[in-house]
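Below: one structure, written as structure tokens.
With one protein chain held back, the other chains of the complex are shown just where they sit.
A, B and C are the chain letters, set down in written order, and residue numbers restart from 1 in every chain.
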Amino acid sequence: MKRNVAVIGGGQTRHAARRHDVNQVELVNEAVRAALLDARMTIDEIDTVLLGNMEFFEGCHMTDCWLADGLGAYGKPGLKITTGGTVGATIVSAGAHHVASGLFDTVLCVGFEKQEEGDTGAILSGVAHPLYGRSMAGAAVGYFAMMATSYMAAWGAREEHSAMVAVKARQNARKNEYAHLKLDITVQDALNSRMLAYPIRMLDMCPASNGACAVILADEKTAGDRCEKPVWIRAMDTAHNEQFELDWRDVTTRKPIFSKTSAARLYRQLGVSNPLDYFDVFEIYEPATWAEMVWYEDLGMCGPGEGFRMIEEGKTAMDGPHPVNPSGGVLSTNCIGASAMLRIWEAALQIRGDAGGHQVPGDVRRALATAYGGTNWTVLTALSRDLDD
Amino acid sequence: MSERVAIAGVAQTVFKPKRVDANYAELAYEAIEQVLDQCGLTIQDDIDNSITCSHDIWDGQTISNIGITDVAGGHLRNEEKMAMDGSTAVYYGAVGILSGAFECTLLLAHTKMSQTDRNIVNNDAFDPIYTRKLGLDYTSAAALQARRYMHRYGISPEQTAGVVVKNLGNAVDNPVAHNRGVFSVEDVLSSAVVADPIRRMDMAPDTDGAVAMILAGEDKARGITDTPVWITGIGTCYDAYYLGDRDLSECMALGRAAQRAYSMAGITNPRDQIDVIELGEEFSYQELLWLEGLGVCEPGGAAALLESGFTRRDGALPVNPSGGLLGGVPANVMGLNRVAEAALQVMGRADGHQVGGVKTALAQGHSGFCGQHHCVIVLQGGKEGR
Amino acid sequence: MKEVNETAPLEVDQHITAHSRYYAGTIGSLFYTTLRDEKKILGIRCAACDRVLWPPRQTCGRCFTQLSEKDFVEIGPNGTLETFTRVSYSEPVHPAPAPLIYGIIRLDGADTGITHLIGGVPFEALRVGMRMMPVFSEERHGDILDIRWFTPLGE
Partner (left out) sequence: MNKEPTERELVSIPITVDVPYRFAAGKYMARFLTELRDNGRFIGIRCPVCGRVQMPPRVVCAVCHVKNGEWVKLGLEGSLAGFTIMYLPLTDPTTGKAHEPPFVYGSVRLDGCDSVVDHLIDVEPDVDKVRVGMRLRAVFRPREQRTGDLSDIVHFAPVDNEQNRTP
């Protein structure tokens, strides 16, 4: 890109299953004000505003127009993009392009979902093709359950491994003041939770959350002038995947997969040979426990079939050598349109050393954030503390 | 890395009231196949970014770009869905190329208005807390804007009907338009009242179709075509949301979007410096109001301009020589079609409805009801594109 | 086998039906409980730009000032008609069968208009600038239809 782009501020709402105290405009505004406060900016200093959310999840059309007051978009240039669960990262990518283009110096990126307002079941079943599979749709849980049976059959992992991921996420979330599910649970609690779709239990899945995230991006000069701890966007890569062919659930597939394809391209951009050496912390988009273990493998953090060993050995714990989702991740907070942006913002907080209770112990120079959505789509974002690193 | 962005190719399906034979992916592919052939490009070798433009609620599928990922070349590649009017896809595509991240971008917009009910769809654009239960839609909202505008400036129904007569007449010579003919002001004024003062003929009709476009950086564009159309100015702007928040006879957002585009393109006097305008008149009055927002004339002055013949295809500043949206263009596709028609004018490829001597063209699109978000694109050909 | 084009077109009717519930938030809730219980219409004053806004909101869109319940002011109930239309078609999302009359009314003491239904008057009698008053619904549930419609004042 033509200009370097920094995250110079960000903020998030308190995420919860119920936010009856705010309407959608006010929810978004809570994150926007937090981001402006963090960046010590006023809305007048923002050049353009970009919004991402899951269009139709709230049963609303043209949400960006309605939310203009809360976004601070009145009289400003801006736009709205929707790409599914990846959209929060897509908006940051769009924001980075806006800054790099030289047309804008400061960009406010916002993602949100107020899941309690829409009819999530009805809208999720609408993801299936209307004439092929909508009547049979097994929902997201069915999809990840098939990934789980495939994973267990292929690599010999057990339900306990899933439970370990479930526990790690919620215990980490307890240290994150904004997280939704802060649960003091044990592996046994996870294994005893209600079965949804074998072998996926209640605690193996992400919740439905209400929340928003906002991130402010700027060019190098602006970042240098007014930000003490800019975090640099070093590389981003997007991969969508064809309709109907959802091969991620077949963990032994030899077809090129979105996650590995995208990681390979991103690593090539950065010259990464070993992601475990290169990145100090990972914030990944795991709608279900099993997806986290598959992400480890697809990102090259371990070999095929070794993901469950990483969780078993505590390698990805907050105080482990390669912390993954110290924030609690999507398993603890899933306000869909914000979830992928939260991964990037949490990764930036780790680099700044500002993650508070869930700051990882070691030095964090570089971080990787992933997104997930649509029919196996991702956006990967690599962040660093130093531009010349 | 490009300092300049060009439109290197444009393809449109024929617009029809209903395409029972094709689903939206097939419709989209008709335009994509055409534009790739025309430019001699393939997805694998040439296209590094795809921006699609549609809405879940129109498509009847949650995350509806799932349904066009394949045809838009999104498999294992970059694809994003602009959930706004298609003009903003051009804006965003240009930003992507200027950023240095992409070299050659496929833009696509599609909608099948025939598959659902526009008023039910558009009612969901009204906020659920204060306005949706009133049953408002884009037509009733536009009628409120039309009356406010016409009242404030003393515009008559005969004058707004003049827009319809001009545009449907222009559409006769546009091979992709389906709503066209030689009509009189009396014909328009005798069509059924839909939402007073808006009559049936004052409205863009339900339409199915798709538009595809190739944007490229300078080097790439020169390799594709001898007639690159340079995007020299872009601007967008949000207005206030509620109908009662603003005086509907004014268009602050369009004014600001245009100002941004003009200052990039070095336009100080749009009326003199622009040779043709393709703008988004979903309703006839909007052609007049938007012309004022674009600074082509003073507020309230567009009707007189129309009556003087200034905006006719053979006038000093032709407006919607294609027939505009009244000629029949699907929702969401509207803005990409506006830019496509403006680009065809600059290329000299506007078969049947070409205007002479076009060096600088302007396209405008808007999202939401009554112009809540505007997008302005300035295009220039050859030497002017500097 | 047959060519792609040989099969007759197939169409399938479906609905997407989503049961949604929208929260008005603390500011919107106070507006609606006051409307429902006291038949009073509240606006919110932005001191920074000296405007009274309807609907009440937590952020002034123009100047981004954060507003709160302390900024509530009673507006109207009467106001001036800024524009209007009569809709001749019926849709399932309409609150009543056609024809429906809509208008934007600038309530006294407010700087922005309220969009609502107009009733109790022949369409032909409406004029921009007319003075209007709200007619409240007998049964009020805490939504926008707690105002039945606006009607010309004193006729």
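Assume a residue touches a chain if its C-beta (ideal position, glycine included) is under 8 Å from a C-beta of that chain, and two chains touch if they have at least 3 such contacts.
Computed from a predicted structure; not experimentally measured.
Chemist: Going by the touch rule at the top, give the shown chains the omitted chain contacts.
Modeler: A, B, C
Chemist: Consider the whole complex, including the chain that is not shown, and state which of A:M146, A:I311, A:L331 or A:A382 touches that chain.
Modeler: A:M146
Chemist: I'm checking contacts with the chain that's been left out. Which of B:K112, B:R199 or B:H353 qualifies?
Modeler: B:K112
Chemist: Out of C:T26, C:S90 or C:S137, which residue would touch the omitted chain in the full complex?
Modeler: C:T26
Chemist: Name, in rising order, the residues on chain A that touch the hidden chain in the full complex.
Modeler: 20-21, 59, 119, 121-122, 125-126, 129-139, 141-142, 145-150, 153, 194-200, 242-245, 249-250
Chemist: In terms of residues, what is the contact footprint of the unshown chain on chain B?
Modeler: 19-23, 25-26, 29, 33, 42-44, 57, 60, 69-71, 73-75, 112, 114-117, 120-121, 124, 128-129, 132-133
Chemist: Go through chain C and note every residue touching the omitted chain.
Modeler: 1-2, 4-26, 28-30, 32-34, 69, 72, 92, 142-143
One rule holds for everything that comes next: only the chains that are shown with their structure count from here on.
Chemist: Looking at contacts between chains, which pair has the highest count of C-beta pairs?
Modeler: Looking at every pair of chains, the most contacts join A-B.
Chemist: Quick check: how many Å separate the C-alpha centres of chain A and chain B?
Modeler: It comes to 34 Å between the two C-alpha centres.
Chemist: Would you kindly tell me how far, in whole Å, the mean C-alpha position of chain C lies from that of chain A?
Modeler: So the centroids are 37 Å from each other.
Chemist: Quick one: which residues in chain A touch 2 or more of the other chains?
Modeler: Residue numbers touching two or more other chains: 23, 59, 68-69, 74-75, 117, 123, 126, 130.
Chemist: Two or more other chains touching the same residue: where does that happen in chain C?
Modeler: Counting only residues that touch two or more other chains, chain C contributes 14, 16, 20, 22, 24, 28, 61-62.
Chemist: Touching residues of chain C toward chain A in the complex: what are they?
Modeler: So the residues of chain C touching chain A come out as 12, 14, 16-28, 57-62, 64, 66.
Chemist: Which of the residues in chain B come into contact with chain A in the complex?
Modeler: Touching chain A: residues 1, 55-57, 60-63, 65-67, 69-70, 74-84, 88, 91-92, 95-96, 98-101, 121-122, 124-125, 127-129, 234-241, 252-253, 256-257, 260, 367-369, 372-373 of chain B.
Chemist: Can you name the residues of chain B that touch chain C in the complex?
Modeler: Per the touch definition, chain B meets chain C at residues 20-21, 60, 117, 119-120, 123, 128-137, 139-140, 143-148, 151, 192-198, 240-246, 248.
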